[in-house]
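For reference, the structure is listed below as structure tokens.
Omission of a single protein chain aside, the complex is shown with its protein chains in their original locations.
== chain A ==
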Amino acid sequence: MTLLWIALLPLLGVLVPVLTARRGRHFCSLATALLPALALLLTLAQLPALNAGEALRFSVAWIPGLGLDLAFRLDGLSLLFNLLIIGIGLLILLYAHYYLSPEEPFGRFYAYLILFMASMVGIVMSDNLLLLWLYWELTSLSSFLLIGFWSYRSDARKGARMALAVTGGGGLALLAGLLLLGNMVGSFDMNVVLASGELIVADPLYPVMLILVLLGAFTKSAQFPFHFWLPHAMAAPTPVSAYLHSATMVKAGIFLMARLHPAIAGSELWSVIVPLVGIITMLYGAWFALIKTDLKAILAFSTVSHLGLITVLLGIGSPMAVLAALFHILNHATFKAALFMSAGIIDHETGTRELGHLGGLRRAMPVTALLTTVAAAAMAGLPLLNGFISKEMFFTETLATPVLGGLSWIMPALATLGGVLSVAYSLRLVYAVFFKSPRQEPPKSPHEPPHLMRFPVELLVVICVLVGIFPAALATGLLGLATQAVLGEALTFYLSVWHGFNLPLAMSFVAIVAGIALYWRHPYLKSFAKSFQPVDARLVFESAMQCLARRAESSLARFDGGSLQRYMGLLLFAALVMGTLGLAGMATLTGSRGNQPLDGVLLLGAGLLIFGGIGTVLTHRHRLISLLMLSVVGLVVALTFARFSAPDLALTQLSVEVVTMILLMLALFFLPQKTASESSPRRNLRDMALAGSLGTVIASLNYAVLTRDNDPISSFFMENSVPGGGGHNVVNVILVDFRGFDTLGEITVLALAGLAIFKLLNRLRLFMPHSDNEGRVWSPDCYPMILTTISQAILPLALLVSAFIFLRGHNMPGGGFIAGLITAVALILVYMSRGVEWVQYRLDFPYQPVAIAGVAIATLTGLGSWLFGKPFLTSAFGYFHLPLVGKFELATAMLFDLGVYLAVVGATLMILANLGKVTTVHRPIKQPESSDTERSTKEKS
């Protein structure tokens, strides 16, 4: 359980800065530090158990179907990284507290930072491959947010995008690799994977898997040729560079190689690819660190170089090499974070990071100068500092490795060359900033930073020195545990400062002397470097991205022409093909049940339907006639329902028909008077053929179903309607009880449609025709007298009817839907006969809340059953006796139906009344004197 808390506390901590940002920066910083600090303490509290050799694991199934478990482990390797991640993270937090300027949104910054910390902790503690990958992606995302934190700067945005593209792409490769790995082993559980090294290496897919996993690791850890994103990520605020891009995130790839070492490292392929990539990266990074002039760029390239060094060690893979790699991870994190923070301080206090503008700062900032010099000396690998020891170990391992066969002697030579360059750029960094006289004055006059801002640097530098002098006492325990976690067995070793006069010491000596000489000859070097055309990775990357986007667009345009008619055509064609195939597989169209006899009424009805349908099509360019034809179809459909024993449907269809027609009539006013003749005859013919054949398919299908015996599930509803739902009208009981959840969804859709229409009508610029296409002016007559009078009398009656329909709905045809529609129709009639203003004056309330209240009542009714420990939407009912009234029934379904009723009334009126309102406000008003035929609209109403 403690493990879960270690992993979760930082994740919870993401919320803290967001919540406390308003209470000032001091409070916010302290509060933010609290949860990670707690996680750090919890981690440390596990030390005794780890030393005792216990395996600390925690696992809960998350998505067992995918093999994804919420599984965490804490072994030596996780411990080492956890200390780095959380420990340095807290120092960075302190540093950022002073680094960010007062007006910057520090709450957001802290939240991103802690999110990153949480995802890093997740990576190193994951005990499941898929979980590890999830956290891996999370680091890419949070690093994107952090690099792009100053989003107003173009370089920050581009740097962030580049980092995301490279590391995210690597993440995808990693996912593929991990899935392959999991399939080989048959489990995503880390223990199983780590124990099956031989099985994995023997698998035929091993090379593919290895390359994919290494792609993930190399992109994350900025190995050549994927190193280019790291220098551009330096557009981030310096605390981010110090934290993500030196101490932690770029170590994630290294971590992955270390974590999976027992599983995937035991092959020729590994020991060729990994050391080679590592050594190229090391030299490449070191060379650019030597010629760059931006302080952070120098540090970025030196980071690339050191990551290469660690990769070489992991590639060599002998126990001592692994130990050296882990030791160097620790050392590099301390001195590089210190250096980055110093660079940030220099930038902060002088206003520039260009070496040309800096110089002689040792007078203004003596303490910072001392700290930076010591940290840089550790980076160069000078004796009595931690970098020296791990570098000696590195040299020793390169001398011993047989990875390149007969050419293995190259490794120590190249390693020494890396050492030379490393000494040279470290020297250059310190000398140019603090000792050389400046060529140009920096923008601000420098002075020492606030003490607490410098504190993290001091602490890290002290660690560098202490570990450099007493390595055995300070680092042995931690490294022992970590090495054991990687190798699977304990390794006995002794870290010492002095190994006697031997070859590695000579290599160190060569590196130092040659490094100093190289820096002495630095001007020649620079002019040599200048003779090459500089390649800006950002430009190359950006143009590649843009090219990709253009390609994507053009290929998309081929499939997506933006023509609705074409989509419809293709869709219908596909439906036609599928339908035809299905029908063709049938032996006979007419099933066993055969036809029922026809009668005259049916013939008439069918004739009317067909007439209406075809009439609608034929007259579709004469809008009004077409609508009339459509309403014929609607009415006969209602009659059809009535004829075939569906009174509920008939009532619903009838009232919906009324509402639909009024809506379409209203819309006629706003849409073009005349539908242009659009399509060519050929196209018309094609559409006709398509629609006609689909119609045939549908008809055949319908006939086939109708003449076959079916075995419906409806008997269940019939049997349980009264005992289970307390209603005799099965259709209504299905709506409000059996399938109540569907109904709830449907009224929600209805209310949403109403709201969407309300928004669509908002600020609508309308084309208000003054006359129709034959030149007749739209009649601004007053409302007809007879309609006015009748509608007033009908309204209360209609409301009564709808109440009746509503109440009887549970047992007889009726219910909330129908009652709601009847109410809506009655109200709309008043609108039509009296005008919007008249109604609004008397009925002054918005309909949106009505619809929302309806959905809310229905939902609450459903939730209510939870109070009684029943599933959502379980209905209850009872029969009561009252004097005079007699026996009657009360059911919660009634309440639900009330919600349906309100939602229907609200949504329908929201749609129609809002549309109607639009007509009154914008309606063109002509002055009475302007023309005889045009009269003012308003005064009558």
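Miscellaneous remarks
By our rule, contacts are C-beta pairs under 8 Å (C-beta built on N, C-alpha and C of every residue); 3 or more make two chains touch, one makes a residue touch a chain; residues count from 1.
Operating definition for what follows: contacts and distances are computed from a predicted model.
Set against the options "ABC transporter permease", "2-oxoglutarate ferredoxin oxidoreductase subunit alpha", "Na+/H+ antiporter subunit C" or "ATP-binding cassette domain-containing protein", the UniProt name belonging to the omitted chain is "Na+/H+ antiporter subunit C". In the complete assembly, the contact with the undisplayed chain comes from A:Asp648, out of A:Asp347, A:Glu397 or A:Asp648. The omitted chain makes contact with just one of the residues A:Ser154, A:Ser563 or A:Thr588: A:Ser563. Where chain A meets the omitted chain, the residues involved are 562-565, 568-569, 572, 595-598, 602-603, 606, 609-610, 613-614, 616-617, 620-621, 623, 626-627, 630, 633-634, 637, 640-641, 643-649, 652-653, 656, 659-660, 663-664, 667-668, 670-672, 675-676, 678-680, 683, 687-688, 690-692, 694-700, 702-703, 705-707, 710, 712-714, 717-718, 721-722, 728-731, 734-735, 739, 742-743, 746, 749-750, 753-754, 756-757, 760-761, 764-767, 811-813, 817, 821, 904, 907-908, 911, 915.
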